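Left out: one protein chain. Kept in place: all the others.
Chain nomenclature is as follows: A, B and C, assigned in order of appearance, with residue numbering initiated at 1 for each chain independently.
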C-alpha cells in the first residue's frame, strides 16, 4: 500500500474518497452472501413480526396432553414439546422476542457507549481518565456470572431488568472503540481548524467528528446485534435470560438439557438452534461486508 | 505598535509518570519566546523539528495552553481575556494548516467548510452565505461551482487553496501558516506561495509563517526568527539572517541549505564542515546552564542575536 | 522492570477493593443469609433463637463492619461454608478446580495450536483458496454461539455416533490415580475441549491474519527483502514476531482464564468443574459458594490483565523503558 500510494499519490487520493454510504451499499451488492443474507433477514423479519396477527401466544403455550412430544406433522409443523405445545409457534414467538430484545440492547448500549466514548475521547484529560478507569474495571468483571446473579436476585424481574443489566455491561466495549477512534480523529487538522474558527465543541463533535465515525458505528452495531442475540439466547438456554413469560429461542433450545430429548426428539431443540445459527450468520455476513467497505485494505477487488 | 506581540511566551507540557500518573516533569516546548510582528509583514519562524515553532503558532490561536507570558494582539492581551470573549477576538486571527488532506472534513461540501466560520460569527441567509463563499472561491482561483463538491474531488494544491479561503472568510488581520506547503510538490508549492503573496497585498494580511524550509522562508518573509529549544537564537530581516548570520546555529542552518549551483559543491561542503566544527566547539558557550539559548542582544536596529 | 510490575500491582489494589465491595453488596442483596441454610436443615428452630444467632454472628452490625469481617476472613483463607454440600467453600472449590483446570488447559492449548498456524497462513496467502477457506471457517465460528455448537457436537459425536462420552469427567468405578483413570479423564475431555477451542479460535485467527497482512506491508519488511533475506526467513524473523506481539497482550487473560470455568461447556457436557458448580449453586441458592466463585473470577481477570501487561513489557522493547 505504502509503495503504491506513493507512486501515484496525487490523483489516486483524489479519486478514492473514504466518504459515504455509497461505498457501503456498493460493497453489499458486490458480496453475494451479504446480499442473500440481507434479503433473508428482511423476509424473516416480515414473517415473524407479521405472525403477531395470526399466532396467538396463549394458544401456542397451551398445555395439550393429547399430543405430547409429537413429531412434526401437518398440525404441528415442528412437532410439540413435553407439554404438548406447538414448537413452530414457539419458534416464531421466540425469534420475535430474541430479535426485539437484542435490538433494544444494541441500541441502548450504542447510545450510551457512543455518548460516553465521544466525550471521553474528545475532551481527554481527567474526564477521560476517570471514564477509562471505570470502563477497564467493568471489563474485568465476570460478565455472565454477574448477569446470572442479577437475574436471580432482582425481585420483580422482567424484560426491562434484563435489558438494563445487559446494557450496563455492553456499552463499555462500544465506548472504548469510539473513544479510540475519536482520539485519533480529534488530532486531525480539520478538528483543529474548527476550533480556530470558533465552532463550539458540541458542534465539532456532532457535525464534525460523528459523521466520520458513522460507518464504524453502523458496522459495530450490526456485529453487536448478532453477538447480543447469541448472548441472550445463551443465557435463556441456561435459564437466566428472558423471564418465563417471554419465551426466547434459547428457552426452546434448553429442552436439549434433557439428554433424552437431545438424543431422541430433535425437533424440540434442533430447529431453534439452527435458526439462531442462521440468524447470527446472516447478520454477520452483512456486518462483515460493511466492515470490508470501511476498511479499504480488505475491500473486494 | 506591532500587530502581534509575544512577550516571554512559555508553553510547557506536563510529563506524567510514576505512581498514579503524577506530573514528574515538563517538556518546555516554548520557553521564553518574545517576538513582534508588524502589520502587513510576514514573519518567518524557522527551526528544526522539535524546536517549538508549531507549538508557538498553536498557542497564539488557542490550540495549546499558554503556561506563562503574554500574547498581545492589537494592544489587547489575549491571555487575560475571559474565555467567552476570546472567540470574537480570534476571528481576526486565522490559521492555515500543513496537511491539505486532513485539514478539510471529507464529509462536508466545500460550501459548508468555507461557511463554517460565517455560521459561527455572522447571521447570514443561505443565499448571502452562498454568495460570500462563491466570491471567496473566485478569489482563490477556483470555480464557484466548486462550492457544491466534496474535498476529495480536488488536488492537494486546490485543497490548500480551499483551506486558505476558509481562513479568509472572516477578513482576518493575522494568518498563522504552519508549514503551508511542505506537503506539496515543488510546482504546486510555487502556486500556493504565489497566491499567498497575492492575497497578502489584496487584504493587507500579516503572516506568521512557520517553516523548516529556509529557501521558502527567504522567498516569503520580511522578518525571520530562528528558533532553537523553545527560544530565539537570532532575529532579523531577511538580509540580516541570510547575508550576515551571527549565531553559530543560524550559520549552520544556512550552510545546510543545498547549494543550487553544482559548480560550488566543493566549496559549500568545505564551508559546511568548517561551520560544523565551530558549531561543535562554540555551541555550549552560547547556551545557559539549562541548555537553552541566551537572551537576545541587539547588534543593529533590525538584528538581534543570542550571544553572551 | 520491578518498578513497572510493582506499579501495576499497586494500580490493582483499588480495583480489587471496588470489586470486593461490589460483590459484598451483591451478596447482601441475595435473599437469605448465613442462617437461611441452617434453617432449611432444621426447620424447627424458633425465630427467637435465630435472632440471637444473627446478633451473635454480627449480621445486625453496620454494613461496613460486616464488610471488614468478610474481607478479613477471605484474606485469612476462610471462604465460608456451603450449606448445600455441608463443607467449606474452599474445599468444595478445591474438589472441582482440577477438572476446570484440565479443561481450561486443553481448550487453551488447542486454541493456540489451531489459531496461530491458521492465522499466519491466512494472512500470508491472503485471498488464496486457503485463506478463503480459513476466513469462511472464522465467519462460521464467529457466528456460532458456543452453546449451540456444543450441543450440536455433543449430539453428533456423543449421541448419534457414540464416539465420546456424553457426560462427566471420568467414568465411575475406575481406580483413581491409575493409568487408565487418566486415560479415561482425557477421553472425557476431548469433546468439550474441541467444542470450546473451535469457537474461541476465531478472534485470534482474525486478529493474527490482519496483523500479518499489515506487517507484510511495513517498510522494515521491504528493508529485510532488500538485504536479500529469503522469503521464508522474512516471515519467520520479521513478520511473525511483529505480528504475534499483539497476541501476547491476550495471553495473560487466557492463562488465568484457564481456572475460571466455562458455564456453557461444563453445563452441556455435564462436566463437574467450577462453571457447573456455579450454576448448581445458584439454582440451589447456595449463595456463599456463588459469592466466592464470582470473586474468584474477578480476581483471575485482574491478575490476567496484570500478567498481560507484564508479558507485553517483556516482549516489546519499546515498552521496556517506561
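Going forward, a contact is a pair of C-beta atoms (placed from the backbone, for glycine too) under 8 Å apart; a residue touches a chain by one contact, two chains touch by 3 or more.
We adopt the following convention: contacts and distances are computed from a predicted model.
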item: Choices "Monosaccharide ABC transporter membrane protein (CUT2 family)", "Sarcosine oxidase subunit gamma", "Methionine import ATP-binding protein MetN" or "Acyl-CoA dehydrogenase domain protein" - which one is the UniProt name of the chain not shown; value: "Methionine import ATP-binding protein MetN"
item: Residue of B:7, B:70, B:237 or B:259 in touch with the missing chain, whole complex considered; value: B:259
item: Which residue of C:95, C:160 or C:223 touches the chain not shown here; value: C:223
item: Positions on subunit C where the hidden chain makes contact; value: 218-220, 222-231, 237-238, 241-242, 245, 315-318, 321
item: Where the unshown chain meets subunit B, residue by residue; value: 48-49, 141, 155, 157, 161, 185-191, 193-195, 197-198, 212-216, 218-220, 252-253, 255-263, 265, 268-269, 272-273, 276
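FYI, only the chains that are shown with their structure count from here on.
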item: Subunit A and subunit B: spacing of chain centres that average the CA atoms, whole Å; value: 48
item: Centroid spacing, where centroids are CA-atom means, of subunit A and subunit C in whole angstrom; value: 24
item: Centroid distance [mean C-alpha coordinates] between subunit C and subunit B, Å; value: 55
item: Touching residues (chain side subunit B, partner subunit A) in the complex; value: 21, 58, 61-63, 87-88, 90-91, 93-95, 97-99, 101-107, 116-117, 120-121, 150, 152-156, 163, 166, 185
item: Complex contact set, residues of subunit A against subunit C; value: 1-3, 136-137, 140-142, 144-146, 148-150, 152-153, 226, 230-231, 233-234, 237-240, 250, 253, 256-257, 259, 262-263, 266, 269-270, 273, 276-277, 280-281, 283-285, 288, 297
item: Complex contact set, residues of subunit A against subunit B; value: 10-11, 13-20, 129, 188-190, 192-200, 208, 211-212
